[in-house]
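Missing here is one protein chain; the remaining ones are kept as they sit in the complex.
And now, chain A:
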Amino acid sequence: MKATMFLSTTSLSSLIAAALLMGSVGAGSAAEPAVADPDAKVDYSGTISVLTKFGLQQLSPFFTDAAKQYEKLHPGVKVELIQESDDSVKGKTKALVASNSLPDVYFTWTGSWGENFVRGKRAVDLTPVIGPDTEWGKTLAPAAVSAFQYGGKLYGIPLYLDAKFMGYNKSLFKKAGVAEPKTFEDLLSACAALKKSGVTPVSFGNKEGWPGVHYAGQLLAYNVPQATLEKDFVPATAEYTDPGYVASLKQFKQIVDECSDGSGTNGASYASALQQFSNGKSAMYYQEIIEFDQATADGALKREDFGFFKLPVPKDAKGDVKAIEGAPEGYMINTASKNIPLAIDFMRFVTSAENGKVLSAPPYGQPSATVGGYSADSMNPAVVDGLKVIADSSYLMPWLDTANPPRVAAAWLSGLQALVGGSMTPDEVMERVKEAAASSK
């Protein structure tokens, strides 16, 4: 250990104190609810700040280019971008909230994450401008817009749709004499055959904890009725007693033990698992549709060898077997913004059909939530097919770690790591989740 450290705990505690100090100053002028005015005249001057989740090198040009084009259209406007990655955006957002410096436009997930901003009166009510009968609302997928509905009002601007699929390498499947699995049992048999052929059946990196949570989320949607799930996501009504929870965790453990590198996966990162799959070292990888293009970007896996399927349904599943885990991801407008009409106008520009097509096509491959915002001709065919599966799904199961309050989410994350590592049983994991839910009431 070096005597000097980049970020010491003293610095951290100072950061906490400083953030709270600034927060408490801001609390005096607590945010007031704001409703978007559809007739507001846009003042095309000044600066708007935007916090994105497009910090990755291959994604960041989308917002950079959009900002440049917008500035060109409106020379009096300057767009300042804060681009964060999927892993860092949560921490960054909280630090900005704590210091009352949230940008004019900021990224959000659906579920309890987005609800935090609504509860704190930090999100503009966009119903008058994005509702289903409005000019802008008609250009966006209705299901995506309604995913950001809280208390009957619409607060979010969906940018793209996301869902989880099992990607697979067709060549490795063929080599092992394996067909695309149709049932959960088929999947386990396929894993055994792939192992025999000398490849890792599923590359799985669970260092971050949430990759395991994503498997569990899809299995929960299959095994636990939707109404029970939604009741359990709310701290006041959460019980987590449905037997489908334990059944799901047992199935997840089976996948880990029979298809992946087992307990060691807790030491591998999500990104390294993706790389393993891209390099043709593993046959399957559970990934988001927005990662389809990354999987075939520059590795050994060619686009024509890439296939995907929904995680197969286990036998006797009691939940919604047509559900898929996923959710749109989008942006909110800060109530404290000095130029709300301009911020809204910028997002209208970003979600235009033209920009949607850019976003949906490689190298971004993020299926736009804008109606007509993608063209099958310019997109990866797998993404186009994935969108059809999403459209046919009966329920979009939200990500467990954003649907639940933070303490329950943390219990899922650490509990599933313990399950993968073998130090906890499914029943013990559920006990931990129940305790966390009880303390979050």
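Simple rule for what comes next: a residue touches a chain if its C-beta (ideal position, glycine included) is under 8 Å from a C-beta of that chain, and two chains touch if they have at least 3 such contacts; residues count from 1.
Criterion: contacts and distances are computed from a predicted model.
One subunit of the complex is not drawn; among "Sugar ABC transporter permease", "Ubiquinol-cytochrome c reductase iron-sulfur subunit", "Phosphonate C-P lyase system protein PhnL" or "Nitrogenase/oxidoreductase component 1 domain-containing protein", its UniProt record names it "Sugar ABC transporter permease".
Only one residue from A:P33, A:G46, A:G76 or A:G120 touches the chain missing from this view: A:G120.
Note on the undisplayed chain: of the listed residues A:D186, A:E208 or A:D257, the one touching it is A:E208. By the touch definition given at the top, chain A reaches the unshown chain through residues 1-3, 5-10, 12-14, 16-21, 23-24, 26-27, 30, 90-91, 94-95, 97-98, 116-117, 119-122, 206-209, 261, 263-269, 272, 406-407, 410, 414-415, 417-418, 420-421, 423-424.
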